[in-house]
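Of the protein chains in this complex, all but one are displayed in their positions.
So, chain A:
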Amino acid sequence: MNSAPGQGEAVFSVRGLTKGYDMGEVQVQALRGVDLDLYRGEFSVLLGPSGSGKSTLLNILGGLDVPSDGSVIYQGRDLSRADERDLTEFRRRHVGFIFQFYNLIPSLTSRENVALVTELADHPMAPEEALALVKLAHRLDHFPAQLSGGEQQRVAIARAIAKRPDILLCDEPTGALDIQTGIVVLEALARINRELGTTTAVITHNRAIADMADRVFSMADGQIVDVQHRTDKVAPDQLAW
């Protein structure tokens, strides 16, 4: 399933993407002309200093936000021209999100947090199956407050993958975790990418994580300044942290 870099079908095709925030007197340019393609089944990593526009880009790819200019083509559909209803539909059918702070619903158990999403999907896994994939079969009925940070993040992963999304977007998924737990989470991501062929994009501040990617994008000041194609991917537990 692993497509070689530069080959296969582009799931996302981004051209001339800009995003500005109007802050009254000043204009903040979060993105200034981003071009990029993401290929089916590819695992990519986004690196860059704080404030370089990584989250902004990811949010636009995931249909959480709309660009000021430029186009985002997802499988032939231009997301930059989509309305609120289309974006909701797009997120519902195609995208799984993982956030730095897990963002689980505190009043729902692990199983229910996952079910919350599978109930919306067409061909989801059973919540139990998704949780088993992230090795949490024994924590089905725990509430988030009863889970460790790493466990919470794995629930978040299970929640993101349970609907078998076409793309998985992760914004600093290991940001709040220690090394060991971070590796467990990354292994879960890698496995899903490998076994389900989910196109995955991960934002991180941790350069080491770049070693497990097919491609690494470096951002600075709202632009992609470097793209690395890697052929020597390593497994997460081999990462030099």
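The definition used in the following text is that a contact is a pair of C-beta atoms (placed from the backbone, for glycine too) under 8 Å apart; a residue touches a chain by one contact, two chains touch by 3 or more; residues count from 1.
Assume contacts and distances are computed from a predicted model.
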Hidden subunit of the complex - UniProt protein name among "FtsX-like permease family protein", "Nif-specific regulatory protein", "Tryptophan halogenase" or "Ubiquinone/menaquinone biosynthesis C-methylase UbiE": "FtsX-like permease family protein"
Identified contact with the non-displayed chain, of A:105, A:137 or A:225: A:105
Touch with the omitted chain, as defined above, among A:31, A:117 or A:239: A:117
On chain A, residues whose C-beta touches the chain left out of the figure: 55, 59, 62, 64-65, 84-85, 88-89, 91-93, 95-97, 99, 101, 103-108, 112-113, 115-117, 119-120, 145, 159
